[in-house]
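Apart from one protein chain that is not included, each protein chain of the complex appears where it belongs.
A, B and C are the chain letters, set down in written order, and residue numbers restart from 1 in every chain.
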């Protein structure tokens, strides 16, 4: 059994490059069988949205994502794990969040990536505020009860 | 409701570039919320494997993957779908298969990607033969019953 | 003790952080919310619906009954909408 990899967790305003992150996770390795990536993107809501403003709790955001990542490593035999979550202004079509999982077998990589996203949604301290097209001030996005139930299924 | 996208299905000897495929799927779009990619890689089996030789049934491979892709599009509201499967000689660390799914919501993108992989494993006409380290002839890889049961859960 | 406020809670209170010194009988997160609610109209509005308030004690999620103990930092915010 290989030792648990250290998860790579980053909270940043800058965009990220999925291909670069995949390369970092797999470089020099020949024992990985499955690589799953999830990218969450900002949708324009049929043209109604001009941008999202993502507020976060610095320090806790990194700590909480790291706790979720460690939990994923305890549940599934992963060979690598990267989570990047952006904050600040994000426009439609731009990337918000990345989860990358590497494992010998695909079921573990898929399950861990879904678990991470479900938990990030309900535990990571980020809040999205809309800015409507035309510059009209928008509202805070409400937490969805379906996100809570998505997280519930891992208990 | 947007019309169903045409799936992009390719069976090829050449390697593929995940970032390029993701860019093709998302370019110019601002309505995609979730992008899931799965890459299946050749494992070296703790150094025992020198290469895999992937045999396929030309014509049927493309047709069967396309049938599975159409089934995925009927089951989940996807915004884009790409499947690439390689054949020929593949060395440890190299990519074998890519599944990319785009959807408004992450649950659909995840489910469709898992479904596609489970079905490809049991329905796409590919066969893997090992070449052992040192050049010793290896054997055909056996179909795993767990792959059959993974496909069963979608019925 | 430092109090941090985020998102709608921050907007309603009009502050992102402040130093607070709750009295000794304020022991739990719930009691701290009740104490803060009496500091002014903005606080009262921010905490009017406790079901929509989440709290963290020293950067960890904390339930309403959790003790604030010797926390250096307590934060209040709406349910999270990241990811």
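Convention: a contact is a pair of C-beta atoms (placed from the backbone, for glycine too) under 8 Å apart; a residue touches a chain by one contact, two chains touch by 3 or more.
These figures come from a predicted structure and were not determined experimentally.
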Checking the contacts here: which visible chains does the omitted one touch?
B
Given the contact definition stated above, which residue among B:30, B:104 or B:128 touches the chain not shown here?
B:128
Per the touch rule stated above, chain B touches the missing chain via residues 40, 54-57, 59-61, 63-64, 85, 96-97, 117, 120-129, 140-143, 147
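Heads up, the rule we're going with is that only the chains that are shown with their structure count from here on.
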On the document's contact criterion, could you list the chains that touch chain B and likewise touch chain C?
A
Interface ranked first by C-beta contact pairs:
A-B
Between chain B and chain C, what distance separates the C-alpha centroids? Give it in angstrom.
48
Distance between chain A and chain C based on Cα centroids, please, to the nearest Å.
26
Rounded to the nearest Å, the gap separating the Cα centres of chain A and chain B is 23
